[in-house]
Structure formats: C-alpha cells, structure tokens
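Only a single protein chain was left out; the remaining protein chains are all shown in position.
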Amino acid sequence: MSDHRIPKRIYYLIFATLLLFTMITVEVAFYDLGILSFPVALGIACFKSTLVILYFMHVRYSSGLTGLFVSAGFIFLAILLVFTLLDVKTRDWQFQPDESGISLVVPF
Amino acid sequence: MSEGHSGLVAHQFETAEQQKETVNLGMWAFLITEVMMFGALFSAYGFYRAQYPAAFAAGSDHLNYFMGAFNTAVLICSSLTMALGVQAAQQGKRKGIILFLLLTILLGGIFLGVKVLEYADKYEHHLMPGINFSVDSPFAAQIELFYCFYFAMTGLHALHMIVGIAILGTLVVLSYRRRFSANYYNPVEMAGLYWHFVDIVWIFLFPFLYLIGRS
Partner (left out) sequence: MSNTVAVASHPEPDNNYWTAGYGLKSWLLTTDHKRIAILYLIMISVFFVIGGLFAVLIRLELLTPAGDLVSSDTYNKLFTLHGLVMIFFFLIPSIPAVMGNFLIPIMIGARDLAFPRINLLSWYVFAIGGMTTFAVVLFGGVDTGWTFYTPYSSTYSKTAVGLTAIGVFITGFSSILTGLNFVVTIHKMRAPGLTWFRLPLFVWAHYATSLIMLIGTPVVAITILLVFLERVFGVGIFDPALGGDPVLFQHLFWFYSHPAVYIMILPSMGVISEVVACFSRKRIFGYGFVAFSSLAIAVLGFLIWGHHMFTSGQSILAGMVFSILTMLVAIPSAVKVFNWTATMYKGSISFETPMIYVFGFLGLFTVGGLTGLFLGALGLDVHVHDTYFVVAHFHYIMVGGAIMGYLAALHFWWPKITGKLYSEAWAKLSAIIIFIGFNLTFFPQFLVGYLGMPRRYHVYPDEFQIFHILSTAGASILAIGYAFPAFYLIWSLFRGEAAPANPWNAKGLEWTVPSPPPKHNFDTIPVVKEEAYDYSRLEEEVV
C-alpha cells in the first residue's frame, strides 16, 4: 500500500496546517460562540484528524478496504454518541444539583 | 502483530505481499477497537457534558490550557517525525529510522513530562477524585465527575503513549541490529499507525477537555 513515495513537502505542509489549526482552535475558544462553540471545536478536531489519517497514515494512498475499515469505526462510534445524546437531550427529567445534594427534577 | 521476520513469509501466507496486506489490515482492525474503546469514554463524557454544561465548564477552567496546547504541538511534531521515520524505513535508510524514532520517543517523553507536571498540579489543588478531591462550589459533585473523566481519558491516553514509546524503543534496537530493509519494514509502519492514532485521540481530547466552555 505505502509503496507510494509521498514527497516530504506534503508531510511538512500537513504538519504546518495541523499547527495552524491548533492555534485557531485555541483562539476561537476565547470568543463566545454560544451553541456554536462545541460544533466548531468538533469540526476543527475532525478536520485535523482527517488530515492525519489521510496523509500521515497513508489512507489516501491505500486500498478502499482500509478506508472502509476507518469509516466503519467512526460510523459505529457516531451511533453510540447519537443515541445516548438522543436520550439525554429529550428527557423530561434531570438531575439537578442543589444545597442538599442532588434531586430529581421533573418539569411538569 | 507481525508473524514473520526479516522478510520471511510465515507458513500460512502464500506471498510476502499477502502477508504485508494482512498484517496491515489486522492493524486497522485493531485500531477500530481502540476507536471504540476511547469512543465509549468520549460518549460518556459527552453525555454528562450535555447534562451539566456549567459544572463541566467550571471544571475545564481549572485546567491549564497553555500546557494542553503545548502538548498538542509536541504530539503533532512527534507525528511528523514518526511519518518521516516510516518514510526512511520505506527507503531502507537505517540511520534515518533510528534518528526519527529517537526524536519521536523524545517528543513522547516531553509530552508525558508535561502530563506529570499537570497531574502534580491537580494533586496540589485537591482536584484528584477519589484521592483528595475538594472544591468549594454548589456543583462540586459534577466538577468531580469532570475530573473523573479527565483522569480516565488522559490516563488511558498516557498509557497508550507509554506502550507506544516501548514499541518504538524496541524498533530502534531492532533497526540498530539491521533487522529492517527496504523490503521488510512492516513493524515500523504498524508502529507508525499506532502512534498517529494516539495523536488523533489527543487532537480530540485537547479541545473537549481544555477549551470548550472557556469563553
């Protein structure tokens, strides 16, 4: 698979991009983006890791099977995340901290 | 993971090419299990973060984001040196392998050193759940929860770093003994995949633990 010789300058380019986006993600953390702050941080992290996977881990130059394996991992992880968050985001009760400890709050 | 040595093809394979592809796929399958293992922790963390945003933001505030960012940069550097090490292996450059792997080990060591400083700092500030945790806040229980996940996730990640450094150390010795050539460098490549994966975990850990909710 990795018999492709990737030119060194691509490695340096990816490296520079990764550092740049690390700075960006730190910078934007200090702006109040409201509900956008989580998606932005997630998006930047996904972008960075995609670069690592595609170039440092050579997936861009590998067989489709490798790509399928990588995507399978992340798809099943997404299933786990989406369904647990679906539960917690649509509950009509939640734990609420108060002076006496923690109580169960049902809003109706 | 590799079954053969020095270009030898193990008995169950027909060709060296088949062996190489198989080992490669095996490594990716292993990385899937790693994704799911860290993924379970990320999911649990996200589940609580969604329930207690304020408490988790308060917990996050106690972390030193500069140290986190510095460590991110260190790991990205180490990923570069690892990638260059694999490239040296592809070209059969023995000195290149040894140099770049040693650099990677050094950077991994710096990362762990910073991590030790951070953990020591948390200990001093009584932020270690189950050991000396005490915070004056109405959300103390939830902040403790944040720190449970902080230590579980960064601890598991650090464990992977330590294993990675041990693997790289072994490869340096093997390379010094001329075990690799342009025809046989699979272990270096597999170690590279593992190292990059550990880097990716940190790429997600850093913003989620240190940054979100900081503004």
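As written, the chain order gives the labels A and B, with residue 1 at the start of each chain.
The definition used in the following text is that contacts are C-beta pairs under 8 Å (C-beta built on N, C-alpha and C of every residue); 3 or more make two chains touch, one makes a residue touch a chain.
For clarity, every value in this text was computed on a predicted model and none was experimentally measured.
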Report summary line: Per the whole complex, from A:L20, A:L36 or A:L86 the residue touching the absent chain is A:L86
Query raised in the report: Just one of B:L8, B:A29, B:V116 or B:V173 touches the chain that is missing; which is it?
Result: B:A29
Query raised in the report: Residues of subunit B in contact with the chain that isn't shown?
Result: 1, 3, 10-14, 18, 21-22, 25-26, 29-30, 32-34, 36-37, 39-41, 43-44, 47-48, 51-52, 55, 129-131, 141-142, 144-145, 148-149, 152
Report task. Mind listing the subunit A residues that contact the chain we can't see here? Result -> 65, 72-73, 76, 79-80, 83-84, 86-93, 95, 97, 101-102
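The criterion applied here is as follows: only the chains that are shown with their structure count from here on.
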Query raised in the report: Counting in whole Å, what is the centre-to-centre distance of subunit A and subunit B, each centre being its mean C-alpha position?
Result: 15
Query raised in the report: Which residues of subunit A touch subunit B in the complex?
Result: 1-3, 5-6, 8, 11-12, 15, 18-19, 22-23, 25-26, 29-33, 37-38, 41-42, 44-45, 48-49, 52-53, 55-57, 62-63, 65-66, 69-70, 72-74, 76-77, 80-81, 84-85, 88-89, 94-95, 97-99, 101-102
Requested in this report: Would you tell me which residues of subunit B are touching subunit A in their complex?
Outcome: 21, 24-25, 28-29, 31-32, 35-36, 39-40, 42-44, 46-47, 50-52, 55, 65, 69, 72-73, 76-77, 79-80, 82-84, 86-87, 90-91, 138-139, 141-142, 189, 192-193, 196-197, 199-200, 203-204, 206-208, 211-215
